[in-house]
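Missing here is one protein chain; the remaining ones are kept as they sit in the complex.
Residue numbering begins at 1 within each chain, and the chains themselves are lettered A, B, C and D in the order written.
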Amino acid sequence: MKRFVRWLSILALTVLAGALLLAISSLPPAPVKLAGEVAANLAVSGVSHPVTAVLLNFRGYDTFLEVAVLIIALLGMLAAGLPPPPPTGSRNAMLPTLARLAVPLMVLAAVYLLWAGAFRPGGAFQAAAVLAAAAVLLHLAEIQGPWPDNARGPRLAIAGGFLLFLAIAAALLVNGGLLRYPPEQAGLNIVLIESGLSVSLAVNLAAFFLLRAPKS
Amino acid sequence: MNLNELLPLAVIASSLVPALLIFTLPEESVRLRTALNLFAAITKIILVGALLIGVRGGEDYAFRHTVLPGMDLVFKVDALALLFVSLSAVLWLFTTLYAIGYLEHAPNRSRFFGFFSLCVTATMGIAMAGNLFTFFIFYELLTLATFPLVVHRGTPQAMRGGTIYLAYTLVGGALLLAGIVWLHHLAGHTEFVQGGLGNALHGINPTILQAVFLLLIAGVGVKAAIVPLHGWLPQAMVAPAPVSALLHAVAVVKAGAFGVVRIVYEIYGIEFVQTLGVLLPLAVIAAITILWGSLRALFQDDLKKRLAYSTISQVSYIVLGVALFGPLGTIGGLVHLVHQGIMKITLFFCAGNFAETLGIHKVSEMDGAGRRMPLTTLAFSIGALGMMGAPLTAGAVSKAWLSDGAAAAGMDWAIWVLTASSLLNAAYFLPILYRAWFRPAPDSWPHEEIAARGWRETAWLLLLPPLFTATATIGVGIFADAAFSPLAWAQLIARREYVSLGQ
Amino acid sequence: MNLILDPLAWLILLPLLWATLAFVATDRYGPRLAIAGLVGQLLCAAMLAQDVASHGSIGHLAGGWAEPLGIRLFADGLSAVMLLLTQGVALALVLYARSYFSQATPPAFWTLTGFLIAGMNALFLSGDLFNLYVTLELVGLAAVGLVAAGGGAAQIAAALRYLLATLVGSGAYLFGVALIYGSYGTVSASLLGQLINAEAPIAVWLAAGLMLTGLLLKTALFPFHFWLPPAHGGAPAPVSALLSALVVKASFYLFLRLWLGPFAALTEAQPWLAQLPAALGASAILWGSWQAIRADRLKVLIAYSTVAQIGYLFLIFPLFGTGALALQAGILQVTAHGLAKAAMFIAAGTLIKVSGSERVLGVAGAAVHLPVTLFAFALAGVSLMGLPPSGGFLAKWLLIDAALDQGHEWIAGIAIAGGLLAGIYVFRVLRLAFRVTIADDEAAPLRPAAVLEWTALALAAASILLGLFAMPLINLLAGVTR
Amino acid sequence: MSSGLIFAATGCLLFVLGLGGVLLLKALLRRILAFNLMGSGAFLVLVGLAQRDGTPDPVPQAMVLTGIVVAVAATALALTLARRWQALTGREDIGRVGDAGSRRRSKQRERRKAPR
Partner (left out) sequence: MNLAFDLLLAAALLWSAWRTLATPQIGRAVILFIVFGLLLTLAWARLDAPDIALAEAAIGAGLTGALLLDAVAALRARRPNMDGDET
């Protein structure tokens, strides 16, 4: 029975794969072309890089909710019970030196990515990832200890960036819509949001590694 | 909202509000609860009195509230509704008095009286329902409100009885629901109209209409304990005596019988039922139930069980009366709705007294009970004689009209059924009376709980209600021709139902 | 109107705000933030419903960009009903939870609850398929977090199974969105409603299939229900209530929206498709009821009842004929079940808390020492059985009526049979409650806090009263276009 | 055949592969990996199919950025749960043990409560 179900599922999946391939190979061109719309409105978006414009202006609301998803994942960890911290003293002797050298460079890279996001590939998410990686490196080098589950600092940092985003979204309701930037201030708003976000996201991502149950 | 809309609501509220209040009362506040109960019962009787006078004068009392598009909650007080309303309102007062005495030291009285009042609320709703939708709402509410009463004692037998009761009534409810929605779908509405829905039903496939009729009658037939849907009633007698009174006389089986009346007269219309060819089968089923119930009663040693089978038989008199085409049978059926209630409640009160005072539960333990408890036994005898149709009692009036109705409808076999049933009634009641009055008393009673004080054989509150209802059994028989007697009222209803038929 | 007080926007912002604050603040402030926030949200939902009732549907351009470039939020009668239900039930549950968790709150409970509600509100208000994906994840992950709360092995197992199911569900949904975007170049639901027609390419059919199936998985429709009983039966009572009453409805809502909106042309072109969800719904009713009848633990019984009750929601799909009956039946069922199931779960929570036993048998004697809670349980049961007067009854009535109207008598039969099966499992509990227990003679068990009993009763009473005052809800739905 | 279409086709196959993995594999970690493959497949289709005519489209690209972050969030949560599960039970898959175990436990609790 079990084996039968298994083979049936594999058959069904194969059929699905075939149908999907067939479907995309015969697809007529799409009637709506958003790339053109993005290009047409890029000038008033506050940034010159189209992906950033979509991410933080045209579809900024998606990004807003997505930050909440990241926080929820962290909350889920807290709810389920944090893993214990790794045993200390097993680090590679070279790690602290490496970390001390690399971390400043990584921070620099993050700032660059954040700044670059306005007009070329990069932005808050990539910057946050680099920052988080720096924090993890510090942690592995045992320079930065694990965060206990009631640590205030990381929580404040995570909440702060998101609350800033929320405050801007709410304040802009005066313009008649969530996150509806006035064109002349769009750039400033986006920079503000992205700076807040990169810290918030970085701490959030780092917390996946650093937030550990207190040693029993 | 004017007074004519308000009055039906007030009748509902006069037991619904006390029910909700009683639920919140702590167990110890006996006085407050008693006061509330009596206040509610008396208020209701006064309200019903006002309605009686108004309806007789041709006043219309109706309340309408839209629940869904095209579906209204309707309370409509017509003569038929009032027949049932006043029966229940009056008997409720006595049952309440009786229950207060009966449950004097029992636990969980707040819960009991809460559901008790809720039961009566449901009965009022059933009586005053202006369409099948409303009828169904209160019909199911009655099921729900009686279940906690049936299982009130919490014993394994009570649990079993309650479960069987639920199984029957919930399935019955489901059938009824299916019938009602189907009818609503076919006819567009389910309002009760004198003479039936008429045109709304014409042009519909008769087979479908027969099926719907079957569903509807089966649905209400469960509560009316029509054979073969009667199985729950003998099981439910494990409930405390006031609850049995409620089930057998005031509320549950009456709700079923009343439903049959509404469906036959005011949904399909008696003439249309005749045309569909389902009137005769209904009469036959009723006749079978009458005989079957009486036969089974004959073999029960448990007193309450014997009474339960007797109820099965007697309630179908109402159905039989309804199924006899012509006003005489209708009058017989309707008047029996009231008369059976008064007589049967007397019997259950008395059975409760025997059980509470002396611990008598079985017919075989009845020897000499008449000497120890003469008043109760007297009341019991009157009730039993009434059931047999002895002259000057309520039973005689109903049976006379039913027989006339059968003759008028050309269904002479029904007369034989009635006669046979009367003989059977005598066969299962007379031995009880004989034992109670003429056999010597045993040395000790099974379980004597209440000692006699002078001529007062048991507690006040247990004694008065059966005495009153026994008196009423004779009263409605002797004064059957008085202005507000049940008979006069049944005649009024029949006149109005058949006027719309042009008879 | 004052733009900054736009109730639609605040329904999303408020819960996010208090959830984030609860994340930073200590547990002591969690309940206060939640209650204050939810009172505000309830107000917003009422205002929004008022607006919808007078203006029809209301749009809100996030970022000020019109479709297809931007995301358009919108509210019509359907969303208004869901929003009202969500805020109302959540408020009662939060009040209950505050007392229920008075000794120890599971970690992150308040903040997760806030994010969960935010996610649902965002879902009810979104008109953009990709944005809806994000809200789905928001709801799904927050719900998983709540299930995991407490961290016992049973909770973790339930959470893991739930997580995998919800991730596969949203994964399939996302893949469908990708195909849709590839086919039309937009993910705006309203635009797609105009673009998609019966001659749509295969990719669109596949997309619809994947998205709808993914949502069925998240809604736990039979046979995708396997994750629900452990998750809903194992979580703390307020969480179970939140999940059973509201969370599964969110993905159902989306299913319904897609069915009636973007994919309407597809489902109308192939009417037999509608039989599939109905057939699964019927199976769900039978299977879920059967499992509830033989469940050993009280909360598992209630969870299986949810499996069965979800089935009713899917019976409506073949019945969208010319009239509005099917939609009314579906939404009444959503509302009535939401209220009743929340009441039942928290009543069960109180019963379990007092008796100390999670088994159905633990209810014995509750009629004596926990009358209010038991009464709430019974009223909720009345609505679940579809007995009058209750919202569940009206839903069943409309469903049967619609079934007869559209000539699908078997659906009417299933609805009636399902009510009887529900009667068995509800009365299985109720009759036990009346059983006299030996424990009665001993010291009475401790009485729970009043708020635990009365919140359950309030929710149950609401599900009953819905059976008498359903017209406002029906009127709200009148403006919902197919 | 454009790059877009090639990678969209790859995405379809990855999605089905991942889906099969999540449904049919036992080990939790493996299923989490499979979920990530599923997600990557969806992302490739989203961008690849939209760019099948060769012109870049920033809208799906932004969506994928959002999607990647959501995926990492889900993965982090799933891994925490899997680790916790293994720490509690020593198991690295979830069979039907979850129900049976909880039922057994509830009965044990029952028994412990009984004498009170």
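As a working rule, a residue touches a chain if its C-beta (ideal position, glycine included) is under 8 Å from a C-beta of that chain, and two chains touch if they have at least 3 such contacts.
Since this is a predicted model, take the numbers as computed values, not measurements.
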Practice task
Indicate each shown chain that the hidden chain touches within the full complex.
Solution key: A, D
Exercise for the section: Sort through A:38, A:51, A:99 or A:138 and give me the one touching the missing partner chain. Expected result: A:51
Problem - Selected from A:147, A:162 or A:208 as touching the chain missing from the view - result: A:208
Practice task
For the chain that got dropped from the picture, name the residues of chain A it touches.
Solution key: 51-52, 83, 86, 113, 121-123, 125-126, 129-130, 132-133, 136, 205, 208-209
Completion exercise
Listed in rising order, the chain D residues that touch the chain left out are 1, 3-4, 6-7, 9-10, 13-14, 17-18, 21, 25-27, 29-30, 32-34, 36-37, 40, 43-44, 47-48, 51, 56, 61-62, 64-65, 68-69, 71-72, 75-76, 79, 82-83, 86-87, 90, 92-93
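Quick note on the criterion: only the chains that are shown with their structure count from here on.
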Exercise for the section: Go ahead and note the Å separation of the Cα centroids belonging to chain B and chain C. Expected result: 43
Problem - Inter-centroid spacing, chain D versus chain C (mean Cα positions, whole Å) - result: 24
Completion exercise
Averaging C-alpha coordinates per chain, one finds the centres of chain A and chain D separated by a number of Å equal to 18
Problem - Sequence positions of chain C contacting 2 or more other chains - result: 130, 134, 137, 141, 144-145, 148, 151, 156, 159, 179, 181-183, 185
Completion exercise
Residue numbers in chain B touching two or more further chains are none
Practice task
Have a look at which chains touch which and call the overall pattern line, ring, star, complete or other.
Solution key: other
Handout entry: chain D residues touching chain A - in the complex, by the definition given at the top
Key = 5, 8-9, 12-13, 15-16, 19-20, 23-24, 45, 49-50, 52-53, 55-59, 61-63, 65-66, 68-70, 72-74, 76-77, 80-81, 83-84, 87
Exercise for the section: Note which residues of chain C are touching chain B in the complex, please. Expected result: 328, 367-368, 371, 375, 378, 382, 385, 387-389, 393-394, 396-398, 400-401, 404-405, 412, 416-417, 419-420, 423, 427, 430-431, 434-436, 467-471, 474
Exercise for the section: Enumerate the contact residues on chain D facing chain C in the complex. Expected result: 8, 11, 15, 18-19, 22-23, 28, 31, 35, 38-39, 41-43, 45-46, 48-50, 52, 59-60, 63, 66-67, 70, 73-74, 77-78, 81-82, 84-85, 88-89, 94, 97-99, 101-103, 105-107, 109-110, 113, 116
